[in-house]
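With one protein chain withheld, the remaining protein chains of the complex are depicted in position.
Chain lettering (A, B and C) follows the sequence in which the chains are written, and residue indices restart at 1 in each chain.
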Amino acid sequence: MLIRIVDQVDLQEAYQYLQAPTAGGIDLFIGTVRDNAKGKNVVKLVFEAYAPMALKEMRKIADRAQAQWPLERLVMLHAVGEKRVGEPVVIIGVASAHRDAAFTACRFLIDELKKTVPIWKKEYYQDNSVWVNAHP
Amino acid sequence: MLIRIVDQVDLQEAYQYLQAPTAGGIDLFIGTVRDNAKGKNVVKLVFEAYAPMALKEMRKIADRAQAQWPLERLVMLHAVGEKRVGEPVVIIGVASAHRDAAFTACRFLIDELKKTVPIWKKEYYQDNSVWVNAHP
Amino acid sequence: MEILLFGITREIVGHSALRVPPGEETLHTVGDLKNWLASRYPELKKLSSLAVAVDSEYAMDDQPLSPQNEIALIPPVSGG
Partner (left out) sequence: MEILLFGITREIVGHSALRVPPGEETLHTVGDLKNWLASRYPELKKLSSLAVAVDSEYAMDDQPLSPQNEIALIPPVSGG
């Protein structure tokens, strides 16, 4: 598995890594910076990670996915730093013999990443900024 | 939407097309040539399409997806001709504000493509070849 | 009337298109065409399914045919 916290995620790197002669289906999820959040115009996002722990948590999620589905390759890349509208922030990729496992595992990986991996996102609007999810 | 029958599908082309400031999630499915099918070693695949009808059927499926989910961009690329193990054959991509629609629509598009789009695959093994799905 | 052939139907018939002789005036519908083909090419009956497209749309058996239509045989698809 390829699991990394990087300054810029790279789709080509993910796709290269997912190559396997035994794989018939690859599912790739790419999270990008959207221009609005809850009706506000987003100018940029800034991501911060507790990197050693984030990598550990990502590996745990990847291990759970590999225990549950027959996966040939697995990629989780997450960016840190400042990201502008349209830029990719996270890439999750899974290669499997059949597409069912690829889709299901890819969805699982991104859903779980959002729940437990210690990475934080600050949203900057025109006039202020907020740490996402911080307050009820 | 970008819907094409091509000699070679191109992930970068698909990703470029899927860019949209309003999109927060992109799901890409890539079908590749697997080295085995039903226990037999696959040497290559050859794809053949009834192109005008295949494009029409792909557009119908895309229209149904766009009617069902809030999609920002949609890509369906399918290759024809000879493909070796590991090569990509089909790329389905969807960009949406949220990942739920992206995953669900992407899965729908590839599932439906396999049911109705007039494209045929011949599998070549070491010693013989067969048109996939042709016989019960 | 010309019929486009793809995949295994092309191999069964041995050509990528098939000309129906103008004398075959009993071929009024898609169903008639299917029966005519099945009797001439029994291998077609062994397929999991066989659809006919008229002007690049899937057609029902009762759809009428005219020489102006683009007709194609659609054996079981296997794209993706």
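Going forward, a contact is a pair of C-beta atoms (placed from the backbone, for glycine too) under 8 Å apart; a residue touches a chain by one contact, two chains touch by 3 or more.
This one's a predicted model, so the numbers in the text were calculated from it and none came from an experiment.
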Item to check | Displayed chains contacted by the hidden chain, counting the whole assembly | outcome: A
Checklist outcome for this item: Contact with the hidden chain, among A:Leu28, A:Val94 or A:Val117, goes to A:Val117
Item to check | Residue of A:Glu13, A:Glu48 or A:Asp100 touching the missing chain in the full complex | outcome: A:Glu48
Next on the checklist: In the complete complex, the non-displayed chain touches which residues of subunit A?
Outcome noted: 31, 47-50, 52-54, 56, 78, 89-90, 110, 113-122, 131-136
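One rule holds for everything that comes next: only the chains that are shown with their structure count from here on.
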Next on the checklist: Counting only Cα atoms for the centres, state how far subunit A is from subunit B in Å.
Outcome noted: 23
Item to check | Distance from subunit C to subunit A - Cα centre to Cα centre, in angstrom | outcome: 49
Next on the checklist: At least two partner chains per residue is the criterion; list those residues in subunit B.
Outcome noted: 31, 110
Checklist entry - In subunit C, what residues contact two or more other chains? => result none
